[in-house]
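A single protein chain has been removed from this complex, and every other one stays in its place.
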């Protein structure tokens, strides 16, 4: 049976809610209450075509995973398909979309990208997409990055550096550089091929990719994009229902993912005001200053928390060392890493809980920068194995973290930006940049291999150096 | 008897000074010397209608309290009333008033206000009102606020936070959040309903309001606006005449106020130059650059100290621990809190004097920020019970203060701004914002309830992080 | 005998050099080599009228003191006087002079001056005068002033402050405020009445004026402007010839000056580039961008050091504790103060040398700010009596210095600016401002009198607060 638009249009509220996605009709009435992004965003499209809103956020297996076969109602009629196609074709581009189109034409050629700041500056997105992809709080980002600024090198000379090897291992898996791709969701918002750009871009240099639970491609699609010698880790957002969580683990185990990074610093979304503010800014740019009527907006006292907030709404907020780690250990043989340690105390607890590693990072807010935690940790408990993430933008940053004891440094958003701006080749580009910066830094420090990056090679000063500018 | 404008106009100097307020005539000749704002401002209106200047500053019972019945001379004649009404109707709006009218129309809808900085930015006032309501010295405000910036969280993970309760008690009275409204005068300048907007806005969340001695509504009006379950505190500016001061206490006791916050940090007005400068700025904006004649202004060597200075001109400048606290204790059973402690030494003296609490705050100048006093106090005398006020603009600020030992954090001007911009609903809005920020922060720190906010969760760093921007 | 312009014009070089000043002819041939400002500036006017260049810099007794009677050649002829008068009358004003004229008309009335920054901003001068009066290095000024920013008050409450007396004594002489006027030369450049404006402005409040050796009025003129109860100190720049120096001391003793402030921190002029650069900037503003011919300027490898440099060219550069202090003690009974101490070590040496006091100050360069020296001195040798000068712009600055042990704080340029902008009444104005600020600060700190300003009331913090802005 094929559906007419008129029939679909009858199911336009919570009592019966149908939507059209890619020319197929779905009954999402029961799913409304389970949708991580809330029901109101679905109801906005009730009885209508939702394809353009659905596609850039959801992996291809989302409908299959979340709806039962009976809720797949079948295709629309040919007539309906024609009407939808015409509508799409005649859709007028917004000013903002035209701006982005123009900017893409004037994008710098890839060999003009000399550092990660250049890469970030080359990203052009519409105003409604930009903050969803770049949604970490700006003040947190600045603090995490500036933390590196207070550490200087005690570079050593007269040491042979003709050969210099930056390769190392993370959890026993080889990597050409002491970096990895941190989990970051929603890559399809920036580029239609999404996270697979990162997977393919990392292949030549064996950079390990940590895939987010909330990736916009399915875990299988990303695994399929990887080469046989490539390592994938899984950033695990634990669902509050253990059974659902376990299903997710089983899936990534089956797909060959090699480690579980349990995310513990995002039990609730942090304060992402830019994300929330974005549509209003867009609206004002398109339509000029608006005069609101008295009381308008007063009813809506609780604005949504943006895309990032929606994604974790069903996650487990009651995890504990006593309960969650033993459970995870009992269900999987994969190495377990705790992602989101923000204090020395928790680093110690994690070590005592017997996990295979920790990842120092924060999701914004007012926590101490990860590098500062690393510095304290190295002094108090140098034996605890960890990685670091947050604010890394230069090869010097990576080397500083490794000197202070980190096995590797994770970068999330730089990879999102690179694939958004140039796809797979952009990802390769920033790996090349980081390799050049890391090797140059190692050589200028008189160091031949990662194991020689030791704490005595860096010094934290007691003053605040001038902020580093994006451009050198 | 009803007065003609001609008759009133005869009483136009200090020898006999009449004014018209709300169509009634008052003989203020004797009151001239007692007026807290000085005689010159009254003499400006001698023999004339003073309604527009009088109304936004004075509570409704000010005439009754300050003038004897014989000084109430009765209404103006119908003819006079007609003339005054016509005059008002024909009064041309200034450019500045028109600017504010326009700005009010383009005010953002309330759901676009995401944080307290947004709220402050949405306030639109004429240039002569703005500084009187926003009159604290800007440099002091910046210092108090930036103090929070040097404290970071040691956020903890793997602790259950699905339930999270930010409610607590202040002096034994329940509140949904560890915040309270600090005393702030002159609310009617911002909104015709004045302090009652705050009272009504606080009711649903049981936020406690401290009412200033210099509120622009009468204490009775504010009490009448409160709901039965609501708690009001009284910010007590002690008159130099004990009898007058006692009368004030008896009044608020009778009205059901629950505590006395004796203000000790404003024995003289601090240096509020913006307040003084405001009318000149306005004058220049309206009339362009003025060429002053030689010597003009030279006579007037002592500019007034602005509205804030006027309000405390009769206050007691000779309070002491030995004299004032025992007296206050002897006349009231209400809990006594000292508001304006700016040093650890005085915090200790206050504790020894047996008061029920202290409020760390300053009125500007070059005192150490309250948060720094709190930090020192916690180290030296952690058992001393206190609250903190000054520079609080984020839920993270509140949580930092509570971690360091404050029972609650007071906010004054944010409430003034909120009621000025949106009335009661604006007050509700910023409480909602603070609740969301406080709860999010608590959860991200792994904390379920106020009692778990302990000093080990914050760390003061020895460097100066970048200043926080208003927008995230 | 009366001279024709033609006759004077014949003496136009170093072999015979005559100049006309105020219609009289002087033979300065022999004086050329003794002129503190060097011979080239005189030779520029050789054989011509030098009045306009001479007047604003030299005291009225300069010709008498420096030239022998035989070098006073007598008046010009009436015809010559007429020609000179016509020339003056027909002299066209420069753009810069017209700019200043216009600015003076739009100068704010005096009651709009709320603080010392306002006063500085109200000064309008031509580009060639401005840097000579405002010639201290800007970076030094900023450092001296910002030093105050790192000291905060531990304000005390519950102390009676209804009465508050800021009067004190300096070297046993009464003053209404713990401030004094520091020696600052060339006041006539800013206002035709010069240093006498300061003398008269200080009279009502008994503020003590330290008169510079290089005042643009004669010491006698300044003494004559003072009231009987007024105290004058003398800022002594010691000539390298003891006999000349002694003559200067005898003169001020005779005129009733009460103390000698021996200046020791200006043995050579500091680096006053703005002063040197000023005429070029002016030239460019008047005449636009100039194209210099190849090699032009190359000959002149040694630009002059500006007015300030000229004034001290004959001073003693070989002063020592062993020689100079005993000599000074042997020739005068006046109290001796060493002005220009920049280290704790020298403060101790001065005390051991038995002087009556020291004045912590610097003349620019990269010395530690005086307040920092004061802070170190108080810790190591609190008993050493001193004053402080440099960067003081607020009553809070004065109070901080006094808390840390300074008997008083000196202000130089603020008085120069005040008399330049408004004459005597400007001087009174800034004293009023400082009195208000000092008394307000003392009251807010719970202090009734100068003796109660103790070190425990201030605290130096280990972070850098935001720079204070000129406007509050």
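Letters A, B and C name the chains as they come in the text, with residue numbers starting at 1 for each one.
Note that a contact is a pair of C-beta atoms (placed from the backbone, for glycine too) under 8 Å apart; a residue touches a chain by one contact, two chains touch by 3 or more.
From a predicted model like this one, the values you see are computed outputs, not experimental measurements.
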> Among the chains present, which touch the one that was left out?
Replying inline: A, C
> Out of A:64, A:101, A:322 or A:459, which touches the unshown chain?
Replying inline: A:459
>> Touching the hidden chain in the complete assembly: which of A:11, A:191, A:339 or A:429 does that?
In response: A:429
>> Can you tell me which of A:43, A:220, A:331 or A:444 touches the chain that was removed from the display?
In response: A:444
> Which residues does subunit C use to touch the chain missing from this display?
Replying inline: 137-139, 142-143, 146, 150, 264-265, 267-274, 276-277, 280, 289-292, 296-298, 300-303, 317-321, 324-325, 338, 340-346, 349, 362-363, 365-368, 372, 462-464, 467
>> Tell me which stretches of subunit A touch the chain missing from the display.
In response: 105-112, 114-115, 151-162, 396, 400, 422, 425, 428-429, 432, 437, 440-441, 443-444, 456, 459, 461-466, 468-469, 471-472
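Convention: only the chains that are shown with their structure count from here on.
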> Considering only which chains touch which, how would you classify the arrangement: line, ring, star, complete or other?
Replying inline: line
> Taking all residue numbers at the subunit A to subunit B contact, is the shared part over half or under half, that is, same or different?
Replying inline: different
> How far is the middle of subunit A from the middle of subunit B, if each middle is the mean of its Cα atoms, in Å?
Replying inline: 45
> How big is the gap, in whole Å, between where the Cα atoms of subunit A centre and where those of subunit C centre?
Replying inline: 63
>> Going by the contact rule already set, what residues in subunit A reach two or more other chains?
In response: 464
